[in-house]
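What you see is the complex with one protein chain gone and the rest in place.
Residue numbering begins at 1 within each chain, and the chains themselves are lettered A, B, C, D and E in the order written.
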Amino acid sequence: MNEMLSSGVEIMLLGMGIVYGFLAMLVMAIGAMSKLVLRYFPDHPLNPRQHQIEEAGVMAAITAAVHQYRRKHPKT
Amino acid sequence: MNEMLSSGVEIMLLGMGIVYGFLAMLVMAIGAMSKLVLRYFPDHPLNPRQHQIEEAGVMAAITAAVHQYRRKHPKT
Amino acid sequence: MNEMLSSGVEIMLLGMGIVYGFLAMLVMAIGAMSKLVLRYFPDHPLNPRQHQIEEAGVMAAITAAVHQYRRKHPKT
Amino acid sequence: MENLRLLWESTGLYNFSGPQAIMMAVGFLLLYLAIKKGFEPLLLLPIGFGAVLSNIPAAGMIDEGGILYYMYGGIKAGVFPLLIFMGVGAMTDFGPMLANPKTLFLGAAAQFGIFATLFGALALNAVPGMDFNLKQAAAIAIIGGADGPTAIYVASKLAPELLGAIAVAAYSYMALVPLIQPPIMRALTTPQERGIEMQQLRAVSNTEKIVFPLMLVFLTALLLPSAAPLIGMFSLGNLMNATGVVDRLSKTAQNELINIVTIFLGLSVGSKLSAEAFLKLETLGILGLGAIAFAIGTASGVLMAKLMNKFSSTPINPLIGAAGVSAVPMAARVANKLGLESNPHNFLLMHAMGPNVAGVIGSAVAAGVLLSLVH
Amino acid sequence: MENLRLLWESTGLYNFSGPQAIMMAVGFLLLYLAIKKGFEPLLLLPIGFGAVLSNIPAAGMIDEGGILYYMYGGIKAGVFPLLIFMGVGAMTDFGPMLANPKTLFLGAAAQFGIFATLFGALALNAVPGMDFNLKQAAAIAIIGGADGPTAIYVASKLAPELLGAIAVAAYSYMALVPLIQPPIMRALTTPQERGIEMQQLRAVSNTEKIVFPLMLVFLTALLLPSAAPLIGMFSLGNLMNATGVVDRLSKTAQNELINIVTIFLGLSVGSKLSAEAFLKLETLGILGLGAIAFAIGTASGVLMAKLMNKFSSTPINPLIGAAGVSAVPMAARVANKLGLESNPHNFLLMHAMGPNVAGVIGSAVAAGVLLSLVH
Partner (left out) sequence: MENLRLLWESTGLYNFSGPQAIMMAVGFLLLYLAIKKGFEPLLLLPIGFGAVLSNIPAAGMIDEGGILYYMYGGIKAGVFPLLIFMGVGAMTDFGPMLANPKTLFLGAAAQFGIFATLFGALALNAVPGMDFNLKQAAAIAIIGGADGPTAIYVASKLAPELLGAIAVAAYSYMALVPLIQPPIMRALTTPQERGIEMQQLRAVSNTEKIVFPLMLVFLTALLLPSAAPLIGMFSLGNLMNATGVVDRLSKTAQNELINIVTIFLGLSVGSKLSAEAFLKLETLGILGLGAIAFAIGTASGVLMAKLMNKFSSTPINPLIGAAGVSAVPMAARVANKLGLESNPHNFLLMHAMGPNVAGVIGSAVAAGVLLSLVH
């Protein structure tokens, strides 16, 4: 009983340590990665969803709807 | 042979009895349920399909088509 | 070693023979089939995809989009 | 040379047996019926193709390790028919039945086709060459339920050796409902009766539609647990659709999931159309009994509706009784069509949907009875 | 007569045991919560229905050969929760977290709920009638991760006998996040703190979003392989979505595949809600510990955010710390709502999405730790 509790404490400390350690390392890795990417592989940092909405006008909507319609109806 | 036929008759009678019995009980249960529901939990007894058609105008259609279009095209 | 190579040659000849044979037979079978079909079961040799595009106008597109919209939204 | 002989001995031409050739022809016939005649193509096309593939000699597609062997596992486990039943449940609207619950009696009456056929199958043993045991008779009888997944589920449990013939009979007769039912319906009714107009159905609230599948599964749990897998999965699908809170699950159950399972189920039912199992006198018996089951079910439904019309305060058109066999929605459409013939203002479709979906419950209940009584 | 007796003995009424009746009532209660109260209906509706079906006496749906038995195989193999995690990964946008990586510390802090609960479960053994071994304590603790698939995955590996209760607790508390979190968040913060506005997040490039899941899986491989199944499948889904080159796979993972698996997973989790497993004092312990886990996780997140705000160059609103428990996206919405209450110009939603998705990684890491330390 007592032994189990003490192993519980150990797992708690070890576990939180690992979670913090792993995520801290991830913070650093992301920092380095973002720096490298933004310097050497910059791309258009547009929000893709907004971009799509701008792009997709009524024409696109109709195209998609026609496509959808064809999907639902037999060919003949 | 004869025995099998007689067990066939028995299953026939018993089976139809149970089917009728179960469905008769269901008729009563539905009656009671509908009464309770309509008295204590009345909701809008609108035909939902019609309701939707009324509600969904061209704007909705275009919205859906845009959504559909975005689903089919890559983000960039 | 030598034996395996010779069985390789054999499979090569036999294999190409069968592939050619099978596809040649298919050529003849298609020829006969097309003749029979076009004579006895002629149907509208329209390109079905083009046909659909012609048929599906804006009305159809809107219908499909409404249907799509209803699929995505709860009934009430 | 050795290789050439080996190859020749591996051809279908070398290995074809007469019976296999006949079964392959049966497969092509089913494909023809599905494609050209529009006989329940969603099922009969995969079934027919499965019959063709499984009778290719030396291809071994139904042997252990073959794709049809693995697919059949889904039927053996009962999983495929139950998933299809869930999807059908999600597509079913119990509204018309809840608006007029008395139509459940019509769904009950039509199940007489099942039990009469069970007796008929046993009686047929008197004919030399026919030899059905009780389990087989029950599996054949369920054809009269006019409900594909139920028939496949029961047959896979009671008489898997007859599964192919039973499924083919069930789906074929469902496709033939517009031919089988009208003469019977006309024979048992007068034009006046067929012209009876029915009162418009009241609107049913969403709450009622949500409570009903829960009530149904509860009563099944209490009284007929052997029907619980069928009715349970059906109710789950129906509940998912009625509540609207899990719309994405309901739509998947009604579309992609049921489509995937239908392909697999069809192919594996077809794989049971093997020569040994199908080319027997018994198969003719099954086909004949299936037709009789549909006819009796139709007649019982119509007669019950006539009886109810006598005692009901509101008029009941006897034609809607025929819809009690299920075969959703064909049977309801047939009733509607005959009603319009006698009276151009008589729209029976919604009225016939009540007994139609009641028939689905009815045959699931009958299936439960058979599964618990026949061992 | 014999048959009538046989049939009566096969009814649920004859076979019902008290505990089964109670469990069926629990199933209906879950359905009520899912349908009427909107408690995570996508999971709790199938779970509740599974509980009803599996407690139907004499129906045998969870016995070998029954449909729920086969479905449970997908959980036992770990396949269902991992496929759902892949779909969730495909739906997840790491943008807000990549724009402000420090929020990962909030996702880490909130996992203290998990480890404190593990200790709590072991301490609870002092109460008579409670008897959790280390594996069970770990499986219960993972409820604090506020992440359904992770909880089910870990429970199925460490303590399948508690799976039903753990899954129900996890999803119920996720649904209750809008009730559980606000009082804790208010107690630990001043109105001024809650009103803190944060700087707008920078735009994140597509390349960063593509490289991140690859980096994540690589670091997991190096340091915590026991978390690799969870984080790997999550990263796969995220990568499929971020790249845009396999859009059809990504969309299927986010829609049809996750829907199909959700139905199966829900039903089979429900099938673990059997009377023997659920009607025990320990279940109350699990429910209590789960609530505590959520509360501690929320508090740790908020306190960590307060601490970070002290030392950070840019302001950090402590409310977003509460989103570190995951429960995506409810917890982020709660943070946003409380922020708006104190300051109508304070839009925290995107800021809270960072810790929110960090919490998913955090609990998967914690799951890996538990799976490798507890045997």
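Things worth noting here:
Please note the rule applied: contacts are C-beta pairs under 8 Å (C-beta built on N, C-alpha and C of every residue); 3 or more make two chains touch, one makes a residue touch a chain.
Since we're looking at a predicted model, the values are computed, not measured.
Taking the full assembly into account, the omitted chain touches A, C, D, E.
Summary of contacts with the chain left out: across D:Gly38, D:Gly129, D:Pro183 or D:Pro315, the touching residue is D:Gly38. In the full complex, subunit A touches the omitted chain through residues 7, 10-11, 14, 18, 71-76. Seen across the whole complex, the unshown chain contacts subunit D at 3, 6-7, 10-13, 15-16, 24, 28, 31, 34-35, 38, 41-42, 45-46, 49, 52-53, 56-59, 61, 65-67, 70, 255-256, 259-260, 262-263, 267. On the side of subunit C, touch with the chain left out of the figure occurs at residues 1, 4-5, 7-9, 11-12, 14-16, 18-20, 22-27, 29-31, 33-34, 37-38, 41-48.
Throughout what follows, only the chains that are shown with their structure count from here on.
Steps from subunit B to subunit E, taking the shortest chain of touch contacts, total 1. Taking each chain's centre as the average of its CA atoms, subunit B and subunit D sit 18 Å apart.
With centres taken as mean Cα positions, subunit D sits 46 Å from subunit A.
Between subunit C and subunit D, the centres computed from C-alpha atoms are 32 Å apart. Shared interface positions of subunit C, defined as residues touching 2 or more other chains, are 61-62, 64-65, 68, 72-73, 75-76. Chain contacts: subunit E has residues 3, 7, 206 touching two or more partner chains.
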